[in-house]
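Every protein chain except one is present and positioned as in the full complex.
Per-chain residue numbering starts at 1, and chain names A and B are given in the order in which the chains are listed.
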Amino acid sequence: MIFMETLQLHLDFVWLILASILVFFMQAGFTALEAGLVRAKNSINVAIKNVSDLLIASVVFALFGFGIMFGDSASGWFGTDLYFFQGLDTDPWNWAFLFFQIVFAGTAATIVSGAIAEGVKFGVYLIGTFFIVLIIYPVFGHWAWGSLLNPDQAGWLEQLGFVDFAGSTVVHSIGGWVALAAAIVVGPRVGKYVDGKVHSMKPSNVVLAALGVFILWLGWFGFNAGSTATGDTSIAQIALNTHLAAAAGGLFAMITSWILFQQPKAEDILNGVLAGLVSVTAGAAVLTPLMALVVGAIGGIIVVFSLIFIDKVWKIDDAIGAISVHGVCGAWGTLAVGLFGTMALLPNETRMEQILVQGLGAAVAFVWGFVLGWIVYKTLGLFMTIRPKKEEEIQGLNVSEHGASIAMVDTIQSMQDIANA
Amino acid sequence: MIFMETLQLHLDFVWLILASILVFFMQAGFTALEAGLVRAKNSINVAIKNVSDLLIASVVFALFGFGIMFGDSASGWFGTDLYFFQGLDTDPWNWAFLFFQIVFAGTAATIVSGAIAEGVKFGVYLIGTFFIVLIIYPVFGHWAWGSLLNPDQAGWLEQLGFVDFAGSTVVHSIGGWVALAAAIVVGPRVGKYVDGKVHSMKPSNVVLAALGVFILWLGWFGFNAGSTATGDTSIAQIALNTHLAAAAGGLFAMITSWILFQQPKAEDILNGVLAGLVSVTAGAAVLTPLMALVVGAIGGIIVVFSLIFIDKVWKIDDAIGAISVHGVCGAWGTLAVGLFGTMALLPNETRMEQILVQGLGAAVAFVWGFVLGWIVYKTLGLFMTIRPKKEEEIQGLNVSEHGASIAMVDTIQSMQDIANA
Partner (left out) sequence: MIFMETLQLHLDFVWLILASILVFFMQAGFTALEAGLVRAKNSINVAIKNVSDLLIASVVFALFGFGIMFGDSASGWFGTDLYFFQGLDTDPWNWAFLFFQIVFAGTAATIVSGAIAEGVKFGVYLIGTFFIVLIIYPVFGHWAWGSLLNPDQAGWLEQLGFVDFAGSTVVHSIGGWVALAAAIVVGPRVGKYVDGKVHSMKPSNVVLAALGVFILWLGWFGFNAGSTATGDTSIAQIALNTHLAAAAGGLFAMITSWILFQQPKAEDILNGVLAGLVSVTAGAAVLTPLMALVVGAIGGIIVVFSLIFIDKVWKIDDAIGAISVHGVCGAWGTLAVGLFGTMALLPNETRMEQILVQGLGAAVAFVWGFVLGWIVYKTLGLFMTIRPKKEEEIQGLNVSEHGASIAMVDTIQSMQDIANA
């Protein structure tokens, strides 16, 4: 029997490492999505933000955050050891698990980059990332997932029967609510809301954004099906659920957009796919394929209305819609576990109890993510200039932050000057 | 022994799910390829078509098409159950298999988007996709692959010994011939054929198209080597064959192009790679590596001549060459199984018999795909406006279909107006 277990273990390693690699690649998806949805003058800046937050997230989470999330639990509130790789070299599984968790942390962190893509200074953004992966993400992660490495270390939300299979709440909502706080603190872009009128800012490259969505969709298979951490028959349904929810999310966002605007807006379709993916993430392992399709479809409808509401009613300027996609749909997906999940696979005894616990987890994530995100960005504002100067913002962050301009944009600029002269 | 089988099964799940994910990602490849090869004013539209046809294909094929392709066979002609996931939850393998088949159906459907990329309205295209994944693809699929899920359900082409390992005919030719019908019904783009002269339309972004080819090449390893549906030693030769055919296809297309035009045209090299891939798909499991290289090389030569022939002689306007790549090379690859396949691995007793059956299958695919494609698009033309208005087409489908323009293109447009004034 020992040999059989060894082979299954080898297969688990192969599966988890490949899943980690897929999740890692989601960073490229975020980069393409965000660079495509912002204006060309900020595209390099946002791409470099996406690269750089992964650099910081990887190093900081590996050295500190991992211990806070999975170390010996202080009464279910946060972990207290495993810093600086201490104690991890006893079992190669720890390396596989650490790698998987690093790329998850990177995902949570990078969600923020989209919302405030065009209006925050590079250095401020990097320090914000530092606090997300050091405290905000791993502490909440400990509450919901603390037992993943050591079954004895269940966090307090877990102990209540909170279910978030692959992170609708832990990763996406947390990222989304920090993004909400950051967007409020940073404020709208120059020219976004003028005299009560809402101006939409044209995306520079929708094709690139579409490729970003495909890359994210690809990586999400690792995100969800990899969260089994074992290569067995369960991965099929999870992968299928993920795919169907994404497709249904995109499809119903398209229909919603077509009805509302008489044209299926490209951004709505793309955000609809992501909404479906975020929505199914919590319940990927406890939904039937038909229910996954329904959950994704509802997510696709929700995201279109949420995008309108946050932009037009609340007048919070989210450059790419990250708050709606990750925050709102993350909460929806978490509730959907209670509403549509297969009861036999859920820890609570009645559906109502499960729904209440799911709601509690989603609410706690909102308070924790939003408040701490607000504190981090407000505090940074006491010591640093958060926003570029107005003329820098108008010129674009590519130049002001990196001295990097796009030859073609430059040429067009000079042409316009000539024409206007 | 039961445990050994369980482990192999787990490995099969891991392999098939990963292969499915790779095939899924081919959609990103088609998106990049097609957006790169069309003109900038239509690039967003074609990208969104590629996203949207996957949404429709996934939902419609999962709920209906899968049953038609793999359900209980009506005398080898079409399947009659398994609709709406009915009866699939008895075995997790069904979920893995369904996922793999969904992404295959998506591939067949999206091939059409390229050929008619710049000249068909969005809504029409989506309805066309609906009929492809509901009827055209799954019915033919049942004839050739009906036994894949249930060995007792062999379709009539299978029963004759027709071999199409991963779908040169079932996926690529079917997609290509529907594209041919659609291109004929839709007609050439404004300005393409004027007074008997053939105008070539400049691709907007060849670099993006090259990335698209690499992504397709990547996904094709899942397409071909995943079609074993089992993780064993056979996947090595299949993957190697796929790679060598792609390389030889590109190389010989480059040489052919260099000889014909004194310059190796970028599009010919890219289409040559795809031609090699399509050509080897039917025989990937029954060709030696040397023969795979030969089959790919011939595919690369064929595609260059086919592109010229269809454009210049037949004057059928295929915006990106999809008919030549998928239709013509799909037929070539299917025949090549008979011509170059290892006889011991083929069901027919003589090479001549195998060649005839291969030819029959390719011919049936042509008739089925072309005629049904023609009927679908002609019928749609009775109820809807298929083509954008001439001024919409000149303005570009990005704006007319999605209200999405590219800031840089807009600026240049206005600059030209100023200059012309």
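Following the convention adopted for this analysis, contacts are C-beta pairs under 8 Å (C-beta built on N, C-alpha and C of every residue); 3 or more make two chains touch, one makes a residue touch a chain.
All of these numbers come straight from a predicted model, not from anything done at the bench.
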Seminar exercise, completed: The one of B:F30, B:F221, B:F340 or B:F366 in touch with the missing chain is B:F221
Problem set entry | Which of A:T31, A:Q153, A:S173 or A:T334 contacts the chain that the document leaves out | A:T31
For this session: Determine and list the chain A residues touching the chain excluded from the picture.
Result: 3-4, 7, 9-11, 13-14, 16-18, 20-21, 24-25, 27-28, 31-32, 35, 43-44, 47-48, 50-52, 54-56, 58-59, 62, 84-85, 88-89, 92-93, 95-96, 98-99, 102-103, 122, 208, 398, 401-408, 411-412, 415, 418
For this session: Name every residue on chain B in touch with the hidden partner chain.
Result: 4, 7-8, 11, 14-15, 18, 22, 39-40, 202-207, 210-211, 213-215, 217-218, 221, 225, 231-237, 239-240, 243-244, 246-248, 250-251, 254, 261, 263-266, 269-270, 273, 288-290, 293, 408-409, 412, 415-416, 419
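To be clear about the criterion, only the chains that are shown with their structure count from here on.
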Seminar exercise, completed: Averaging C-alpha coordinates per chain, one finds the centres of chain A and chain B separated by a number of Å equal to 33
